[in-house]
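Only one protein chain is missing; all other protein chains are in place.
Read from first to last, the chains carry the letters A, B and C; within each, the first residue is number 1.
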Amino acid sequence: MNTFGRSFRVTTFGESHGPAIGAVVDGCPPGVEILESDIQQFLDRRKPGTSDLVTPRRESDLVEILSGVFEDRTLGTPIGLLIRNESAKSSDYNHLRDVFRPGHADRTFIEKYGIRDHRGGGRSSGRETAGRVAAGAIAAICLKKRGISIAGKILEIHGESDPALFEKEIREAREKGDSVGGIVSITISGCPSGLGDPVFRKLDALLAGALMGIGGVKGIEIGSGFSAPKMFGSEHNDPMSPEGYLSNNAGGILGGISNGQEIIIRLAIKPTPSISIPQNTIDISGNPRSITIGGRHDPCIALRIVPVAEAMAALVILDTLLEQEKFTAWREPGSV
Amino acid sequence: MNTFGRSFRVTTFGESHGPAIGAVVDGCPPGVEILESDIQQFLDRRKPGTSDLVTPRRESDLVEILSGVFEDRTLGTPIGLLIRNESAKSSDYNHLRDVFRPGHADRTFIEKYGIRDHRGGGRSSGRETAGRVAAGAIAAICLKKRGISIAGKILEIHGESDPALFEKEIREAREKGDSVGGIVSITISGCPSGLGDPVFRKLDALLAGALMGIGGVKGIEIGSGFSAPKMFGSEHNDPMSPEGYLSNNAGGILGGISNGQEIIIRLAIKPTPSISIPQNTIDISGNPRSITIGGRHDPCIALRIVPVAEAMAALVILDTLLEQEKFTAWREPGSV
Amino acid sequence: MNTFGRSFRVTTFGESHGPAIGAVVDGCPPGVEILESDIQQFLDRRKPGTSDLVTPRRESDLVEILSGVFEDRTLGTPIGLLIRNESAKSSDYNHLRDVFRPGHADRTFIEKYGIRDHRGGGRSSGRETAGRVAAGAIAAICLKKRGISIAGKILEIHGESDPALFEKEIREAREKGDSVGGIVSITISGCPSGLGDPVFRKLDALLAGALMGIGGVKGIEIGSGFSAPKMFGSEHNDPMSPEGYLSNNAGGILGGISNGQEIIIRLAIKPTPSISIPQNTIDISGNPRSITIGGRHDPCIALRIVPVAEAMAALVILDTLLEQEKFTAWREPGSV
Partner (left out) sequence: MNTFGRSFRVTTFGESHGPAIGAVVDGCPPGVEILESDIQQFLDRRKPGTSDLVTPRRESDLVEILSGVFEDRTLGTPIGLLIRNESAKSSDYNHLRDVFRPGHADRTFIEKYGIRDHRGGGRSSGRETAGRVAAGAIAAICLKKRGISIAGKILEIHGESDPALFEKEIREAREKGDSVGGIVSITISGCPSGLGDPVFRKLDALLAGALMGIGGVKGIEIGSGFSAPKMFGSEHNDPMSPEGYLSNNAGGILGGISNGQEIIIRLAIKPTPSISIPQNTIDISGNPRSITIGGRHDPCIALRIVPVAEAMAALVILDTLLEQEKFTAWREPGSV
């Protein structure tokens, strides 16, 4: 099931070292101006090889719009998005064909499917997220027309919360052949109240599911998060005044429905599993092996998760916005 | 959208003070022995009025199986589950008709729908979860046939992790007319490897979405959770030996797919928003109001969330198990 | 999968001789006035025992609204609908426990599930359609607010198209212990243009799927139907003038999208399979048997399919209407 969303639906495809990756966006409102260059800007923020802190794999990640856009406007039909894989050094992975990397999906993939493309993680590669970012770019462009914006940033790297020290933490880890994790925040501004559902499709549930669906995310907080259990109800409840809410422990969502305040999310990102320090593992026949992972890897995936998390949040918000607008025509003129 | 799951689908219905609540379970495997008394045992763990630490609202929560079971065995057809609302003291809520309780969905409900049943929170009441627990009971019975069990427990109340002091924390809050939150853990044992998908329907993503869909949950951790960002990759990766994994920072899920280890989840639960301490709020016309919430409430909903979280986890695991078994017949005899 | 629809979703449950049948309607717009008595009127048109031409089984088919309606208005939350089975003469069916009735789902049910409720066809009984009619009543009430109406009627009984002779055909068959089929038409008036999708969810595809999902339907025509293959393109194309279309071979749907004309459908209904004439069959062990079906049956189910077909058409039209209204807010003021 590689489709996400109900009204704004994204289907991604592609393995890291196959011919191409991409996405099909279905349910985009018609008449929205979308240029390839708009989508490219979002992809360029995610693409590898842009600094010495991320993997040096060089992929231009050029997106081609295959369908669904005519004379720069969306048709309401599916938007096919194609990104060719260029720098597919498959031979780098020959020695990994029969061995399972710790912290990776290698073994679980085989346990699930009985077969896998071992090159670069195949479908489990972070490269798959380029399709999500391309689709998320379209969602973000639509949301901008409604005054909604989404911004992610790094809050912590390896427990360090002073941004001046983030690079230092990452470099130190990389020099040891090791890796570090981090905490990412996502803030959604301008979101109207009324999005989300009261039960299974609570807005926070959808966001949690969407963001935990990014590889490497181990924890999610909405608003007060893990500090909530330490508070009294009288502290945690956000009082209301005619001017608005007086605090935002809710993180912008009450009872699963947006309340018009900023939506505030934090994500815990694990350290990149690909490290060049030797590790104990097994091969496909169950024999013990020691493994040292060379190749081109990110010492801290948290950096590159930021645009992916923004993209997933954009998909959720636009999807729930469209679901809600379905009923707009039924509302009585006098109702709230 | 009040349906959860793809292969094992649960649709719930019902408001807190309407005629009834319930669920329809669709996609249950045929031939499984299910008695009303089996389901009742699960519901009795959630029902109100069982101790002086939970709401004294008295509901017998008796479940009736309306369909889908014949001579105590499932037919493979939809299982209708009905629970009548008995102790519906609607008059308790008359004074709340036009005022929004802080920390509740009252205001967002009106903003979404333009109309609401104000009595006891209506559809946003924790009472809705009885339908989920009844459906989850059926899932748990099916999972037991596969050797899979799910156990929830309280890890902390109001920051206190010594179980001997949980009652004390709750009583102190209640005496002040206040409330407290807590941390709940869910452990899934006996889960085979191979469940979940590599992209949007990662097993951790499904669990996060399912559990964040329980009212009051503000944070979720899988395995290492928010301690992951503080670790090096060399610490976080779980090494493998022929005897199995040597640690479980992954929390039983790698690349979105179960790895056969215990699945370990922690949930942050906010303090109950219903408190009898006066709070500032507004009414439906936007005028400032002070509100004191009487009635029958739980001083700590974390206690009653435990069986609900178990139920939601059971729904996810059975759903992904059925999705995976679809391909069993296609696997080559010699494959892993 | 007992759920129908995307935006207006109906889940039905229930066996013919179990405790109850019913439906959950999810996605109904909020604020619509719905009374139990409104739904009852639709059910009364379908219910058995109303004339000597239909089964004398006596079921009052009284519907109870369990949820989703407050002070006679929909809340936007799921509407639970319950109909108790009353006249469940299960002993009538004891002799059918191990034998397969020709023309029925008895054998295929066992082949699918390995278990069945043999009493009255269980889930395959026409009785299941009461849940659809109750849900369809709600859809019809919503559609009426948009000026859309749906009317079914009998066009032919056993090849006879003169309505004066319909009763005669049915009585003659019944006297012989036999049964007859018929042709039913459904006409949808007031439907706006723009409903349906250009590819898989063509409006005619959705209607065909919905109506073929009624037991006993063996053929479907939209507009010109099976006369289309005999026509030239120059005859079949409906010319347009500033006043509108000049003919309606399309049957109100072009390229899968409604064109604003009347939508015209015809259904071929097979003769009721339950007949008292002896038939050759086998039992569950594969032994040859002769079977004579007593009990209470309709000599011509086409009569009772009319309200069911109207209900299914109403579900499709409201569903596609809501899907389309999702994009209303995105249309440019000056666009068509």
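By our rule, a residue touches a chain if its C-beta (ideal position, glycine included) is under 8 Å from a C-beta of that chain, and two chains touch if they have at least 3 such contacts.
All values derive from a computational prediction rather than experimental measurement.
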item: Given A:42, A:100 or A:113, the one touching the chain that is not displayed; value: A:113
item: Contacts of chain C with the absent chain, listed as residue ranges; value: 1-4, 6, 12, 100, 102-105, 107-115, 123-124, 128, 156-159, 173, 176, 178-183, 193-202, 204-213, 215, 217-242, 246, 249-251, 253-260, 268-275, 277, 279-282, 284, 286-288, 302, 323-324, 327, 331-332, 335-336
item: Residue ranges of chain B at the interface with the undisplayed chain; value: 6-7, 29-32, 76-77, 198, 322-323, 325-332, 335
item: Positions on chain A where the hidden chain makes contact; value: 1-3, 9, 11-15, 18-22, 24, 26-27, 30-31, 64-68, 70, 73-80, 82, 112-117, 122-123
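Please note the rule applied: only the chains that are shown with their structure count from here on.
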item: Far-end chain from chain B, centres as C-alpha averages; value: C
item: Whole-Å separation of chain centres (CA-atom averages), chain A against chain B; value: 25
item: Geometric centre distance via CA averages, chain C-chain B, whole Å; value: 36
item: Chain A and chain C, separation of their C-alpha mean positions in angstrom; value: 43
item: Multi-partner residues of chain B (each touching 2 or more other chains); value: 1-3, 12, 112-115, 123
